[in-house]
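Notes follow the structure.
The complex appears here without one of its protein chains, the remainder shown in place.
Right, subunit A next:
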Amino acid sequence: MLVTGVARQLGGRFVRRIQRDPQVDRVIAVDAVAPEHHLGGADFVQADIRQPGIARVLAETAADTVVHLDVTAMALGSGSRTTVKETNVIGTMQLLGACQKSPNVKRLVVKSSTNVYGSAPRDPAVFTETTPPKSLPSGGFAKDTVEVEGYVRGFARRRPDVAVCVLRFANILGPTADTPLASYFTLPVLPTVFGYDPRLQFVHEDDVIEVLRIASHEPERGTLNSGTFNIAGDGVLLLSQCSRRLGRPTVPLLLPAVTWAGSLVRTLGMTDFSPEQIRLLTHGRVVSTVQMRETLGFRPKYTTAETFAEFARSQGPGLLPPEALAGAVDRIAALPLAGGGHPPTQSAN
């Protein structure tokens, strides 16, 4: 089995976990930079998937399963957006080219994102895997994923003998997740768009690892693990709920101001807070996970709310901790309720 993008926490965790499965003989971990975390007993090969050298790695190792995790929104360390985009798009093209030449490859798993649906007020409330997006993402990571999925579809047409599984993950949260939304939630004060309360869905890292395992092995009886699947925890949280549960105050800004501030921050190179991200935080996005349950046979351990609670615990208290607010309300409640013992006795008299 060959896994790309192992220098990231998620890739590292997956590599460590997958080696414990009896079906897996050997794991070849590939990334352009050496990982800081250990990879268990996996063989690390330092190779840049943007270079044709990846084909040689694949041919030499004769891997039968390729798990492509190097489709990410954020650069590792201090990389620029251009590098990320090249790794996402060119890297996928090179990797798929390599897979096409390799007769050994039987299974391909690609990490994608629900970003492919975009986010617009004219969209239906819940996306299924077949819903066409009303407005295609114009740039950033979302456009990368659209292009990656396009190449993967092309590959699946040319190599019908390979089982291809595309997993569209909702916003991944967890103690080590490095997604733009996770870094947004670490801000002390959350800027929000005035007059909009987006619906968000989260998926826990543990569930991500688990579903990647299911997708990279032979399918269980009665399930099918090739195709495209939305992966998200049950339920929905509004951004306002998230900020309150996290205990971080929000600053509602007018939409033009947010767009302007976003482009300013991007120009200064502080963070890749893309227009797609702003659209997500304006209109929100909810996907249907019926296919995930019924076809893939995967049931996430964490709901959206539980994932978020777990994440909030790892973040530490914000400026307005919910416990403090609840305590304040309880103190107000204690005032009339302290005397609240009297009315029943009076009426009894």
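Here are some notes:
As a working rule, contacts are C-beta pairs under 8 Å (C-beta built on N, C-alpha and C of every residue); 3 or more make two chains touch, one makes a residue touch a chain; residues count from 1.
Keep in mind that, in the parts below, contacts and distances are computed from a predicted model.
According to UniProt, the chain absent from the figure is "Glycerol acyltransferase", selected among "succinate dehydrogenase", "Glycerol acyltransferase", "Amino acid/amide ABC transporter ATP-binding protein 1, HAAT family" or "ABC-2 type transport system permease protein". Residue in contact with the omitted chain (choice from A:P52, A:P103 or A:P121): A:P121. Listed for subunit A, the residues touching the missing chain in the whole complex are 121-126, 128, 131, 193-197, 199, 235-238, 240-245, 255, 283-284, 286, 322-323, 325-326, 329-330, 332-333, 335-337, 339-340, 343-344, 346-347.
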